[in-house]
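To start, I am sharing the structure in question, which I have written as structure tokens.
With one protein chain removed, the remaining protein chains of the complex are shown where they sit.
Residue numbering begins at 1 within each chain, and the chains themselves are lettered A and B in the order written.
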Amino acid sequence: MPAELLTFAQLVLNGLALGAAYALVALGFVLVLNATGAVNFAQGDMVMLGGYAAVALARALPVPGLLLLPLVMAAMAGFGLLFSALAWRPFRHRPPIFGLLATVALGLALQEAMNALEGAGPQAGPALLGVGEIRLGPLGLSRASLGILLACLGLGLAQGWLLGRTQFGRRLRASAQDPVTARALGIPVDRLIAVSFMLAAALAGAVGLLLSGPYFVTPTSGTDLILRAYIAVAIGGWGSLRGAVVGALLIALFESVVAGYASSVAATAALYGAVLLLLMVRPSGLFPAPLGRRA
Amino acid sequence: MMRPASLVGLAIALWLLVVLLLGSGYEQRLMALAAGYALMAIGYQLVFGQAGALSLAQGACFAIGAYTAGILGGRLGWPLWAELPAVVLVPAALAGLAHTPVRRLDGHFFALATLGFAVLVRLVAVDAQGLTGGANGLVGVPAFGRGPGAMLVGWSLVGLGAALALWLTRGGNGPALALVRGDADLARASGLDPERIRARGFVLAAGFAGAGGALQAHVLGLVSPDVAEFSVMVGCLAMVVIGGRGSVMGAVLGALLIGHLPEWLRPLGASYRVAYGLGLFACLLVAPAGLIGSLERFWPMRRAARPVAGQRAAPAVATLRIDGVEKSYGGIAVLRDVTLEVRPGEIVGLIGPNGSGKTTLVNLISGLDRPDRGTISLGERRLDRLSPDRIALAGVARSFQTPAPPDGMAPLDLVTAALAAKRGCAGFGAAAELEPLQGRAADLLQRAWSTDIARALALDPAVLLLDEPAAGLDAGERDRLGLLLRALAAEGRGLLVIEHDMGFLMGLVDRVAVLLDGRIALIGTPDAVRADPGVRAAYLGTVPC
Partner (left out) sequence: MRLFAVLLLTLVATKALAEPVRLPILVPVTGFLSLEGTSQRNGALLALKQAPPGLATGEVSDTATAPENAVNALLRVLDQGPVPAIVAPMLGTQMLALMPTAVEEKLALLTVSGTASLTERGNPWVFRFFPSDRLAKEAHVRYAVEQLGKRKLALIYQTTAYGQSGASYIAASAKRHGAELLFSEGIDTDVKDLAPILGRAAASGADVLLFHLHAGSTALAVRQVAALGITLPVIAGSALHQPATAALLEPMELKGVCAESGSSPVSGGSPRLDRFLAEYRQAFGADPDAYALAQYDATQMLLDILARGARTGEQVRAALAQGQWDGVAMHYASDGRGDMAHSALILCYDGLTRVPRIVQRYDGLDAG
């Protein structure tokens, strides 16, 4: 392979791991969006909380990150239930902007609470598959990135299976499309919504653990993630799972490749420039979802 | 009796007076800073609260205003009188430029596009060091000082801004904007152009935010990229939603509250920022319609409008001509070579089985979609290249199959909005007085069978397109509807009526057009159509009549 192509391939490979993590955050966001129509701007802060949960667990239990993953996800699922009771239930009959701002306010409170408890300094979480690098022919991939990639792939496929192939998934989609009819058919809509929040929070917890090892966690580390998830979900079509994943991967590849050839400042500028161009060409995103009209 | 907004305004004025006369330097400083936020929030009411566009660029416009003040007033030493227009015009002009390519976007797609603009503004603030001083910002902006001076200047500007915002949304603008934010398609069919109105709101909001940002720069004596942080935008959203969406006084109240809240919570010590987040949450929880909105709930002030009959001047009559119109979707032809006329004073029925293209034809006439081939014209005027709002104003109004009024809009407001649109005074700017409009609207509502027909009539159309007006009506109601439609035709209006209820339709219309598989199979009197064997076989046979 010529050197130029090799550099490019390496940049793509580097971007893939972060892209997978962004995708998982975006998936959690879409899950709640589809179930309730609510925009959860605290999804990023839940990732942060999951990161701190991982740090705390790793302090108490010195076992590999892989074993902590289910623990963190279970704890965060519980938090998701609490969160839905606070941020969704009281606001479900109000204009959507109230729910959106409520999640912003709770996210802010979470950030500040972690700042008061743990300080603003970065903290390192557990490594999923140890440290070091793995060679894939001429390309290198860190074990941390590999761990993120594999875990995200597994969780993403599990979610796809859950939504696409199970009774639960069918009911969830039915109640998202038409909650009134679903309720009339005896589908427990409220319980399904609570479960969506739990799943979204568990996904956030997983990402929190995965990122806390190689990239550390700070009280504000959710902010960057939610912005990227928001972009990913919007350019993906506002409600499309496939679109959210594609959007997230595009963002990460864009960041990695443009930063690899120009600079990270240029990457940010170019990313938003590209998003604007994309929206001009496709005003309802890459894979317009029926929910798009609800936006 | 005073409205709650005026009472709140009075309370705020009193609070300001007390701080101005008795407050410490600290309290006056907080008030001066709150004035900057209030200007930003008042502007945001125009684009978000009134026009209903979720813009995430208001904080960025605040920053542009601050930097304009920092560069012109600080670095270049412009005097204040020269700087003031610039801090309004520069953000407004940049916002106008940024808005043009994304004006068609809706909802969260629009929000994302404006977020992109905000990120780029922040990037320039931080990285264009030669222009903005980079992350260190600009120092040496002439400061208004700490005393009551800054507060006086700031709140005078807020007073001016509030008056301007109230003027911009006065009279018929209110219901028209409510319709634009409630349902863009219905607004278009009522003669309003949501894109243009939102664009205006966006640019105006940017001007307000610019003034607010400049004020902050002059209060602090410096500009730093912190003004371009997303937290400013979040604060602005919180001010508007907590204060009361759409209300100018709500924006001022929200700005005072959000500006002061962290400072009030300081005595809590280490966790006061946590309390700030929870405090925001609590405000959202306890005031379901914002503070002003919740007050108004306990204070119902809705005057019943007294119907005032308008001068029943004869409408401008004209013939609607549809000539050789074709339309296909994804390669499947829906309409083929459709030619049809609706003459003044004539009622034409349009029938055909489901999927024969009836609603598509109405959508093409009313501009929601464009024909692939063929022309549509009203009198001498071509309609097929006009936007829906232009068509509605040109004299072709339509009703919808399942008219659902937008959330929280009373029928009276809906009809008033269309009346305001017809006068060409809707959407920030020229306005007709509200009361006469409402009187006329009440009259139309009394006359028309449904809110949606009243809304269409408000446009005083030469041609009225009615999509299943009799659906869901009992026999007595249908009779009343029939009387109304005949009376409208007698005024010289042409009516095109889609209806499944053959009994109702055949007794009403002058001519019937039968649409089969996208073609006009037959046009003729009801008797001739009823007698046609082809129509009977294809269509009428399924409906006993």
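Operating definition for what follows: a contact is a pair of C-beta atoms (placed from the backbone, for glycine too) under 8 Å apart; a residue touches a chain by one contact, two chains touch by 3 or more.
All values reported here derive from a predicted model rather than from experimental measurement.
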| item | value |
| --- | --- |
| Of B:76, B:97, B:135 or B:309, the one touching the omitted chain in the full complex | B:135 |
| Residue, one of A:41, A:91, A:215 or A:238, that touches the chain absent here | A:215 |
| Sites on chain A contacted by the missing partner chain, in the whole complex | 7, 10-11, 14-15, 18, 112, 115-116, 119-124, 131-133, 140, 142, 211, 214-216, 218, 220, 223-224, 255-257, 259-261, 263-265, 268 |
| For chain B, residues in touch with the removed chain | 24-27, 29-30, 33, 126-127, 129, 134-137, 139, 143, 146, 216, 219-222, 224, 226-227, 229, 262-263, 266, 270, 272-273 |
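The rule is simple: only the chains that are shown with their structure count from here on.
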| item | value |
| --- | --- |
| Inter-centroid spacing, chain B versus chain A (mean Cα positions, whole Å) | 33 |
| Chain B-facing residues of chain A, complex | 39, 86, 90-91, 94-95, 97-98, 101-102, 104-113, 115-116, 223, 227, 230-231, 234-235, 238, 265, 268-269, 272-273, 275-276, 279-280, 283-285, 292, 294-295 |
| Contact footprint of chain A on chain B as seen in their complex | 54, 101-102, 104-109, 111-113, 115-117, 119-120, 123, 127, 230, 234, 237-238, 241, 245, 270-271, 273-274, 276-278, 280-281, 284-285, 288, 407 |
